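Removed from the display is one protein chain of the complex; every other protein chain stays in position.
Moving on, here comes subunit A:
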Amino acid sequence: MTPRLRSRHELRLPRILRQATPARGHGGPPPPGQYYESGFPTLTVGPTPKVETAAWNLRVDGLVEHAIEWDWNAFKALPRSTFEGDIHCVTKWSKLGTSFSGVSVDELLALAQPKPEAKYVLATSVGGYTTNLPLADLVDGKAWIADTHEDQPLPREHGGPARLLVPHLYFWKSAKWIAQLRLLAEDEWGFWERNGYHHRGDPWQEQRYTGD
């Protein structure tokens, strides 16, 4: 039986949930087990890398017809789009109604042209962080390489100059300081996925940990 709270304590709905505006984001309750956070907490494995745009490159390779590497100027010349909505961290916070802009992964893949056998992607960051995703989670307008957060250059601690953005999955999938997307036929586990976290990480299914 699920233990209930002692009656003299009430779980208080976070202020931001009460003030949620349906105009941005979905405006309803957060995914199961999540709470709304007004700030933007920082979670990083190890020290925060310093990545200058002059030294930044993004490579898309593996099972593609054309392995391509963009430097900062070439990346900034690509067509841009914006995401507005909510993001969800596996550590329980969700951020309501935020925005990022950058380049849709669709734009990159249209140039690189995935081979038919490509089914998975291993994303790698400067510093060696990795995370794995099904290719299907990165296409059809669901994922970006984001260099802008709420109209400002993406701060270094949040992955600037550019991060992967996959807002429909827990945020560890949105690798900061993104350096490479490698397309694969077989799934290859990333950092947290090797360390007890779920392989797909759908917040609405509460896929936090291995086996959820």
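Convention: contacts are C-beta pairs under 8 Å (C-beta built on N, C-alpha and C of every residue); 3 or more make two chains touch, one makes a residue touch a chain; residues count from 1.
FYI, contacts and distances are computed from a predicted model.
Only one chain is not pictured, and the protein name UniProt records for it, out of "Ferredoxin reductase", "Xanthine dehydrogenase, molybdenum binding subunit apoprotein", "Exporter" or "Transcriptional regulator", is "Ferredoxin reductase". Contact with the chain that does not appear here is found for just one residue of A:T42, A:Q113 or A:Q205, A:T42.
In the complete complex, the residue from A:N57, A:T82 or A:N195 that touches the missing chain is A:N195. Interface residues of subunit A facing the missing partner chain: 1-14, 32-33, 35, 37-48, 91-92, 127-128, 157, 191-192, 194-196, 208-212.
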